[in-house]
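As structure tokens, the structure follows; a few thoughts come after it.
Every protein chain but one is kept in place in this view of the complex.
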Amino acid sequence: MTTKTYVPNPVSPRVLGHHWSAKADRLQSATGVLMGVFLLFHLHFESSILLGKDAFYHVVHFLEGSIFSDDGKGFPIITQIISVFMLAVFVLHALTALRRFPTQLGQWRALQSSLNTIRHSDTRIWYFQLLTGAALFFLVPVHLFEMIQAPNIGPNMSAERVYHDNTWVLYALLLPAVVVHAVFGLYRVAVKWGLTFQRHKLRRFAHGLMIYLMVLGIASLMCYLLIGSELTLPVTPYSPS
Amino acid sequence: MSQGRTLTFNIFRFDPQQPGDKPKMVSYQLDETPGMTVFIALNRLREEQDSSLQFDFVCRAGICGSCAMVINGMPTLACRTLTSKFSDATITLMPLPGFELIGDLSVNTGKFMREIAERLKLWLHPRGDGQDIHVLEAPMDPEEAARLYELERCVECGVCVSACATKQMRETFVGAVGLMKIARFELDSRDARSVDDFYHVIGNQDGVFGCMTLLGCQDNCPKDLPHMQQIAYLRRKMSATLVSC
């Protein structure tokens, strides 16, 4: 029997406002934006290798605060500090984003059934974000711990890591996951908080940005592999001629 | 162009009250006629081929919101969907997901809508003054009235609920229809509730902060309501309330 006598429900405690959910929502967006913007810079900085070893060398040293150091080589500890900071941001983001993660089998089934029944591109995009998010949950800490333990960044040292230490496998997985997740994450934050009403234009832009970042990332990864293959062990840090 | 085609309708069939019945897809063939809508087609199928086929239509003019179903993967109003719209002569009809199934394509959206109205108190809570119906009415900004009407065009068809993967995954989430209606009353200067009152209703994980902005609601709404804009507005407003308190 589906028809029934309706009586107004007493408000259940579950539906009462909870300031933590507002905070979590803000935090998720804020940490997401922070990491997304960081990624945009990160990818551009590291792809300076495409302009030659010198270019990358100077970018790294500039970022490591070379102008403040006596020997002009900067402080690698800055990389460690930034890595620790980003790890913290990452943890916050992961914790707040986990609220969204389907935790029960029933929820997964509902999601699959919704994706199968209803054709909707933004939902599909979110699904990719969910999957990439899950991948990043494992991949990003690996990358960050690596940076914290051995913050040796430079044209030769990085290339050695990529080629000889086989980190390229990590990057090959990390790159597409992080690009898809970040680009559409930024898009979602913009529409979520009503920062734009030109949604369709923004989505086209996001698609373009995604392709651009992938090309950029793949090109620089190839470049590191190429450099790495030409290096002989043991590798000495690069210094500009 | 649309004349002479034979359409194949793949229709979801299941009678939950019939012991032993299992959900299945059944195919029907029908000659297409000019101006044929899914409403016309389903009625002909029922009258000519299978009198047990269940579906709901009331106004058959896109006004009442009774007939939403999933047509070739798109949740929409069946009465105003012309069959000629589909270049492929196969049309798949599924009931709206996320609602109690009455049978075949008929779902209980009415029960859902009434419950959400009670849960979120979706009615005007008038201010105490100006309730005398014998004297001149209180003036209202004409622009405000027009804005409210735009939000009031919702027909409670349930499309936004079925097109929302968030809602499908989380039963307790209020869904777009509830949020849109809250936004409508929040904007109404006649409503006595404060932002704080609304915060207590939707300022939580089951409310506006549970929305993941998948926008299935906005993209499928047969009335083109501005869900994205309104939910973003509520999110900002509810979030600001949190900061101020």
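Every chain is named by a letter (A and B) in the order it is written, and numbering of its residues begins at 1.
Operating definition for what follows: a residue touches a chain if its C-beta (ideal position, glycine included) is under 8 Å from a C-beta of that chain, and two chains touch if they have at least 3 such contacts.
Just so it is clear, contacts and distances are computed from a predicted model.
**Q** Looking only at the UniProt record of the hidden chain, which name from "Transport permease protein", "Probable septum site-determining protein MinC", "Transcriptional regulator" or "succinate dehydrogenase" is the right one?
**A** "succinate dehydrogenase"
**Q** Extract the touching residues of chain B with respect to the undisplayed chain.
**A** Against the left-out chain, chain B lists 15, 17-18, 34-35, 37, 46-47, 51-54, 56-66, 80, 82, 102-103, 106, 109-111, 113-114, 117-118, 121-124, 126, 130-131, 133-142, 144-146, 148-149, 152-153, 155-156, 185, 188, 190.
Going forward, only the chains that are shown with their structure count from here on.
**Q** Per the contact definition, I'd like the list of chain B residues that touch chain A in the complex.
**A** 70, 73-75, 94, 97, 100, 102, 108, 111, 114-115, 118-119, 162-163, 165, 168-170, 172, 199-207, 209-216, 219-220, 228-229, 232-233, 235-236, 238-239, 242, 245
**Q** In their complex, what parts of chain A are in touch with chain B?
**A** Counting only chain A, the residues touching chain B are 2-3, 6, 8-9, 11, 14-19, 21-26, 99-100, 102, 107, 110-111, 113-115, 117-120, 122-123, 126-127, 188, 191-194, 197, 199.
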